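Pasting in a structure now, in structure tokens, and then I'll have a few things to ask.
As you look at this complex, bear in mind that one protein chain is not there, while each of the others sits in place.
After this line comes subunit A, so read on.
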Amino acid sequence: MSAPERTVLRLARPYLNRLLGAGLLAAATEFAALALMATATWLLMSAAERPPLDRLTVAIVAVRALAIGRGVLRYTERLAGHDAVLRLVTDVRARVFAALAARRDSAGQRSGDALSRLVSDVEAVQDLLLRVLVPAAAAGLVGVVAVGAAALVSPAAAGALAVGLLLAGVALPALATALTRHAAAELAPLRGALAADAVDLTHGAADLAAFGATGQALGVAADRARRLARLERRLAATGFAVDAAGVLVAGLTAGAVVLVALAAGVDGVLVGVLAVGTLAAVEIALALVGAARQWTGLRAGLTRVAALLDESDEAASPAPTETAPTPAPVAPDVRFEDVTVRYRAEAAPALHDFHLHLPPGRRIAVVGPSGAGKSTLAAVLTGSVRPTSGRVVLDGRDLSAYPALPRLVGGLLAEAYVFHATVRENLLLGRPGASEDDLVAATAAAGLLDWVRAQPDGWDTVVGEEGGQLSGGQRQRVALARALLAAPPVLVLDEPTEGLDPTAADAVLDSVLAATPPGHSVLMISHRLRGLDGFDEILVLDSGRVTRRGRHADLVTTPGWYRDQWLLQEAAERGYLALGPLP
């Protein structure tokens, strides 16, 4: 037993009694099955000696009890085992989520594939206990008891049985493990490539069709599917050899036990009992082959889950309270002092000796070409990226000293996620206790209210997977409304009008700024320069440094990036907007 299993077992501690009970019940079930066959054989063969009936009474009662008991034991064992394991898995799910939640860095972001893997990894914990540990423990226990019982009749026969059990319960499972591991290693790359093909052919269906490449891509995928099938067939031939060996071991052990017992002069009736009992015992031990295969398949998932769970233990220790139920605090005085952020040691810094003073109520816009460091600035302010050097202070205290930072600083960040839930639930994430009026106000400011009212389900309209049933613009508005509802005293808006057409963008920006209380500070990141004239200060960022700062009226009259962009955008936009009110 190695590290990942130990982690799982440590988590299992609260449920240890339940699990132990389930294991014992499983052993009892298997033992009842074995004893039933052995007792029935004894009964039958003794009956052939025509003894007086009362000599058989105990055995008759035992057979009846074992027959009924086996079924009832199996039923209780299964219920107890599943109940214990499912309780444990509930714990694991919550802990895995907590571990992920505790990560402050955004580096923890995962691709869709890694995410769905996470779900099946958690299932691996369930399978480890239910299909590997409990049956293995039961089989081991029954094997020991069976050898012990056989030794009472004939030590030599017990020796033969022990050899058979070791072959069936140790050697064959080990062989199965090795073969399964080998097969998995061979299959994994092909399976992965085929999964990627499937993603390309479905998600890229439109691109393939438009470029007439569907047939070619399908050909590649079909070829891979056939190669995978060939490999699977080849691997099955070796894999099932283990099962075949299992049947052989069971039969040969029974034969050997009969031979040895007869040679040792064991009573004829007991020879029969030993033979039938041996067949049953080896059968039980052979269950370990299946358990070994399961276990091999689970290893990778278990290792990943264990790594996460260990992390959650470490993360749990400082126990920061994140949602202190305090009323919305007043805006702090925010200062960036010599902040430099470098994502990789050799790369150019994303932010370079950056200074910023954002006193309460001030509104600052940050503009600049892509890659200038705008989003890094937002990430530093919201605490998801730590400065490589320098610091950010709120009211004189370092930003990292605020456990409840999201209550102070937040808003609409890049890649805002819309959950597969109702519009209301998505919005309430911003402020859980918000009233209907608050919802209406925020939604109206984001320009989404008419849409919500037009839906048959209104606030309870479920938005799709990753907000898929919403258009890009509507999704942006949901995220915006949520940010407004949260109303942090330092409101960060990262491209709030992205995905909206110019008319809508102007309207939304105006209403969002109007809906922000005057005492709250605003830091807006934008590539669009329209609507910035109301800001107290505009920073032009380029390659991580501030190249200009000032108000819109100043920046637009002095030559430079800002003026060029403004003219470019304005010219184009005016041209567009002029089209609107045509007769």
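FYI, a residue touches a chain if its C-beta (ideal position, glycine included) is under 8 Å from a C-beta of that chain, and two chains touch if they have at least 3 such contacts; residues count from 1.
The rule is short, and it goes like this: contacts and distances are computed from a predicted model.
Chemist: Quick one: the chain not pictured, UniProt calls it what, "Small ribosomal subunit protein bS18", "Putative tricarboxylic transport membrane protein", "Thiol reductant ABC exporter subunit CydD" or "Acyl carrier protein"?
Modeler: Per the UniProt record, that chain is "Thiol reductant ABC exporter subunit CydD".
Chemist: Which of A:24, A:221 or A:307 touches the chain that is not shown?
Modeler: Touching the chain that is not displayed is residue A:221.
Chemist: Can you say which of A:18, A:87, A:342 or A:551 touches the chain missing from this structure?
Modeler: A:87
Chemist: For the chain left off this view, which of A:14, A:71, A:189 or A:519 is in contact with it?
Modeler: A:71
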